[in-house]
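Heads up: the structure comes next, in structure tokens.
For this depiction, one protein chain was excluded, whereas all remaining protein chains were kept in their positions.
Up next, subunit A:
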Amino acid sequence: MMSSMVLQLFGLAFVTSVLHGHEFSTHLVTAPDLPVVEIGTNFTATCVIVNTVEATADNLYWNLSESSVVPEKNYIKINESALAVTILISGEESEWLFCICKKNSPYVSLNKSKFIHGIYLKKAYPPRRVENLSCVAEQAGKMVSNTLNCKWDVVGGQTEDAKTNYTVMVQHDSGTYRSSTTILNTTFVDLGLFPHYMQLEVWVVAHNLLGTVESEHLKQDANEFVKTHPPSKVTAIPEEPFPNSLLIKWQHPIDDVRIKLTYQIRYCQSGSHAWSYIPLGDTDKVITSFRLQNLQPYSAYVIQMRCRNRDGNSGRWSNWSANETKTTPEDRPRSKPDLWQLSGGDYGEEVQIICKDPKHANGRITSFGLIPYTKNGRLEQEIILADQNQNSSESRVTLLKKISLADKQLVKVCVNANNSKGTSPEACLGIPVRSSERPTVEELKVWTQEGQMFVEWKRPNNTGVTEYVVEWARPGKTDWQRENKTTTRTAIKGSLEKFVRYNVSVYVIQSGRIRKLVHREAYLEQGAPEQGPTINKSYPAYDNARLVWDEIPLDKRRGFITNYNISYRKENEAPKSIPVPANKTSYTLTGLLGNTKYEVWISASTVAGSKNSNPHSFTTLRYAPGTIEGIVVGVSLGFLFFVLMALLLCFLKKDVLKENFWPQIPNPGESTIGNWSPDYPPKEETPKENCVSGVSVLDVGVCEVKLGFEEDKTSLSLKKGKYLSEEHSSGIGGSSCMSSPRQSVSDSDEGPDLADSTASTVQYSSVVASSGYKGQTPSSHSQHSIFSRSESTQPLLDSEEHPDVSLQEGCRQVQHPPRPSLFTGAENQNSMESDDFRLLGVDHHDFCPLREDTELTTEPDSLSADTESAAVSSYMPQLGGYRPQ
């Protein structure tokens, strides 16, 4: 360090002498002025005061980038006019190192720019050796490319102001080549001509302002840098006499004179990705064919090849060639068919003999030969053709024969398989005595792990086990595998599907006899049900409802149902849920409200999830059971009670009733009308002479006349009953007249006010003494004498004051508003009178009911004529009716 400082001082002395010779504007000079400083090292600079005595070294200080003062402990005072500083170069950003005078004299203050000097510190990392250099020259057409592509791993950092550049160098006996310079980690070198069989030396030169460094030199034969195309036209050829081999042929991807290649072959059975590799030593010759051996007959194989430079071990492998798939020739079946039996028939009264193709079928199995054996020996062989629609494989199951157990003739069957090349060894199976047997061992564990189903069972106590058969069945498909006698735990090797229920059974074969150990249902993986249960019926009652649902179909369950959950709710209310065990298919919801609509749904759950049914609605009943019956019985009893009471009342009051309903009718023969004179006090006569012969009494207020009286007799007759029952009322005090069109007038036109004042006895009557009874010719003109009587204190109407007018107007004048309330006291009497009329055989349409509006709107003259004619026709029946009396 001291030597460097001495050198700096010499330099500064030189600079100072130069400055003395020139008029230079600064009084501080710094050194050294390096192009770059290395990051992580100490840097020492010196500042010298020149051409002034205004300042000394004690007045100097050092700043980094004008702001950060370098601590004084880093200063070294060389003499009175020179101050050195040592700093650690850190950070990647370039910066200034300033030497500044801090003296506060007027001269210094006025010449500040002369008392500052700096060094620009351009920082850099030292270049480092690159690592993992690798180069490759790829095949281009039938030649190798003249370009050598290289890449490497950069070591060390880079700074913006002093980047490291890299150059790849390639050298061989005939020349040296270099790449263009790059700051990246990859580049290429143009070799002009690829130097086959020449020893190449390749390295990378890393260079920056701090220096140059070379990487490790790669020394290899040039061909080891070559990456050719994969072997071309790779072809596998099956040869009929060799069912276990395939002949592979290919072509060199590049002329062998340029690069001698070694090849690598790999193959696998189609569908498998477990490649088998041919040892490199077998293919490192100049060959263009190879025979793959020890292959399975009648199996498809996929073959791939690649190549690289034969000499040396560091050549670049080409890519793998495209798949070449070929099938080996057929051979005769080398193993037995896998023979098994299934229970058949509705009651297990038969067994089905089934088999799978031999494991080493070595070709397409075309038929099976089945040889049945009885107690007496072998029967003739039966040939069963294999289903050629299916691909011949281990998983194909062929039904060979159905055997009835009732016959008990066959004891054994033996089966062989045939293909185009020959016949397999025989497999034999003993026929069971009974198709279905109760399992003898209860313990069977079935579980799944990592996508496989495992089965574990207990070895039966008795000995003589030949082998076990593990069978798994789903609807429509059964498969099995055989395990040796020492096995008690295995994984099912067949392809199982998720969410499908399998019935797993374990059979033991003992001396050719099959015995079922145990079976269990299992899933490879459970899922949520695909559909919910179906609510097929609900039986709502008043405060409960019974739900019945169907189980989810087996293929939709996708797992074991753990439980059901019934949810129900009223409208706009939160649902309630009730768990129900999985073995139930009906449930009664209780605590419901009557006459309420409920929505209900059921979810079925497995361990993996649940699924809801479609919502179902029902409405509870309005009444609880017995309510309606109670009401009916109550009403019936009440009605019965009422009837009884009515009967009792009738019985007790029969005299009153008789008097009301069947009053004493006065005998006309005893009538004193002949002696009746106006002088007679009417009140005394009235009770005895309600109705007299030849006198018509028209009740007031109930008689209505309809407009068009004559034209509408029919309608009149239809209303007859009404008139009779409701609108006829008798006159007062038994005054009545039945044969005159103007016999009686009881007018109530006065209205309600009048009614109030005559609530009890406002009655008008006209008693007409008519000769009608004698001459039967009632006419307005033939009426000679009219006797009118009134009990009312009201003034008489015009009709009464002017009898002539009344007589002409006839029935029109006999009009009353239908106000029965005004005559409540006389109503019963009216009805009684109606009955009286009936008893007397009087047709009621003899009366002329008048309607109030008709009266108001009809012209008096025309109406008078109408009324007159009506009166004539209406009196005819009366005459007849009274004749017998």
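Simple rule for what comes next: a contact is a pair of C-beta atoms (placed from the backbone, for glycine too) under 8 Å apart; a residue touches a chain by one contact, two chains touch by 3 or more; residues count from 1.
Going forward, contacts and distances are computed from a predicted model.
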Protein name as given in UniProt for the chain not displayed, "Ciliary neurotrophic factor", "Gem-associated protein 7", "Large ribosomal subunit protein eL14 domain-containing protein" or "BHLH domain-containing protein": "Ciliary neurotrophic factor"
Sole residue of A:L34, A:M198, A:I287 or A:A473 that reaches the chain not shown, by the stated touch rule: A:M198
Among A:D221, A:D331 or A:D357, residue touching the chain not depicted: A:D221
Chain not shown: contacting residue from A:R128, A:K260, A:R364 or A:R459: A:K260
Of A:E72, A:E93 or A:D311, the residue in touch with the unshown chain: A:D311
Interface with the unshown chain - residue positions in subunit A: 172-174, 192-193, 195-199, 221, 255, 257-258, 260, 311
